[in-house]
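Below you will find the structure I want to go over with you.
Left out: one protein chain. Kept in place: all the others.
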Amino acid sequence: MIVFEKVSKRYRSFQALTEVSGHIRRGEVVVLCGPSGSGKSTLVRTVNRLEEISSGRLVVDGVDVSDRRVNINEFRRGIGFVAQQFNLFPHLTALQNVSIGLYRLLKMPLREAEALAMEHLSRVGLAARAHRYPADLSGGEKQRVAIVRALAMNPKIMLLDEPTSALDPEMVGEVLNLLRTLAKGNLTILCVTHELGFAREVGDTVWFMDGGRLLEVAPPDRFFSSPQHPRAREFVAALDHG
Amino acid sequence: MIEILQQHWLFLLVGDYPKGPLGGLAMTLLITITSMVLAFPCAVLVALCRTSGIRLFVWPSTAFVYLIRGTPLLMLVFWIFFAGPVILGFTLSAFATIVIAIVSFQTAYLSEVIRGGIEGLPKGQTEAARALGLGYFVTTWKVILPQALYNVIPGILNNLTAIFKESSLAYVISLHELTFAALQVMNFEMRRPFQVLVLLAAIYFCCCFALSQTASWLEVRVARKRERDSGLIQPNAQLAQA
Partner (left out) sequence: MGYDLDFSVVLSGRYLEMLLSGLATTMLLFVSGWFLGLAIALVLTLIRATPFKPLQWLVAAYVEYHRNVPLLVQLFVWYFGMPQLLPLSVNRFLNQHNAELGFAVIAVSCFMAAYMSEDFRSGLRAVPKAQREAARAMGFSFLQTMRWILIPQAWRIALPALVNQTLHMFKGTSLAGIIGVVELTDVARQIEDNTFRVFEAFGVVTAIYLICTLTLMLGGAALSRRFQLRT
């Protein structure tokens, strides 16, 4: 579904990604981890071309991402993106945040779009919050709305960049629960997270990055019990102590 | 245009001085500086009244600010020019008239700027000072005002620019300042009023642009200093322990 072939990314003089190669199967849940500054966000953002890659090849669902001929806006509609900071649209209610994509991009009639958005919100227990503005939602609620906003577009792939790390501890659970149900479906998921338990439980594969390189790819159990690469060992040891 | 400047530069600069009364740009500057020097303490007083929390002071000062902000400056000039002598029993000079008008006007505006500075300070500042046993006046004089005023220096400079421009209204009461001088030159250079007026605009532009650029430059510096200080201010405990 997603194939990285020697993907590199430079910012002026800084090499953020170096020859990352790997592939993600349809329906696979990949947990991406690594120390901060290792290039995780950058890698995730290359998938929907929020970052252009400098060299290498990146094929997503049969589409070469760097190809100038692809309609990038249509392409992005098939990929859900959820960032650490939620980034809900503050001038729209929760319901409108979810329905605006259906209405403006998929050109659904407004009524239908709102009904569908409402359905999605109810499914994650937010029906009662539907008409509130983001400012009146808790962090956990905001992040759930952000996830639902992405899901409503019916994407094949979900990209999640540390979806729980901006949340207060007591709200992490509700978001993880939602992500668990997601993972059980047949979505392809690339998720940056440091939640060990969650990674073990729902991850099919762990990708470990450091210094812009993909250093280890392993099933979660093996990665967390006996990491191979020295940097990965350090990283896991630090996680266990933290 | 150079020709006009060559012929009339001295007149535009100082009017008929020293043979006659001072005028031109020098007069404009004199109005500006006098008004600022007088408006500043008045504005601090009004700002303190508005933030005092004592109804007896808050109400009249608030009413004053709204009344002045709601009245055109030209109207104020006419009030003082026509009604002033009736009330006072003697005529005011044109200089006094324009200065009183601008001072009343700018006291209202400047007090808003200073109030913003006072209200923008972290609450802990007052509390910490009061916890040390400092009285209201000492707290205000030694702790609140110095910081608040420092933070609003750019705003004050913007008001100075405003005063500079507003002093052009002195033209309507025939005070020999820059605009008046330029219109006299225009009557002399009957065939090219446009050039004279562009010259006039250019003089105002150079002075005000320099002032407003300085203001934005200072704004950046003040913002930076505040950011640096905010780390120091927060541990109120330190102050309280001292």
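What to note about this one:
A and B label the chains in the order they appear, each numbered from 1.
Just so we're on the same page, a residue touches a chain if its C-beta (ideal position, glycine included) is under 8 Å from a C-beta of that chain, and two chains touch if they have at least 3 such contacts.
Small disclaimer: the values here were computed from a predicted structure and weren't measured.
Hidden chain, full complex: it touches shown chains A, B. Contact with the undisplayed chain is limited, among B:73, B:92 or B:153, to B:73. Set against the missing chain, the residues B:34, B:151 or B:179 yield one that touches it, B:179.
Residues of chain B in contact with the chain left out of this view: 66-67, 69-75, 78-79, 82-83, 86-87, 161, 165-166, 168-169, 171-172, 179, 183, 186, 191-194, 197-198, 200-201, 204-205, 208-209, 212.
Mapped onto chain A, the footprint of the missing chain covers residues 48, 50, 73-77, 79, 81, 83, 85, 87-91, 100-101, 104-105, 133-136, 149-150, 153.
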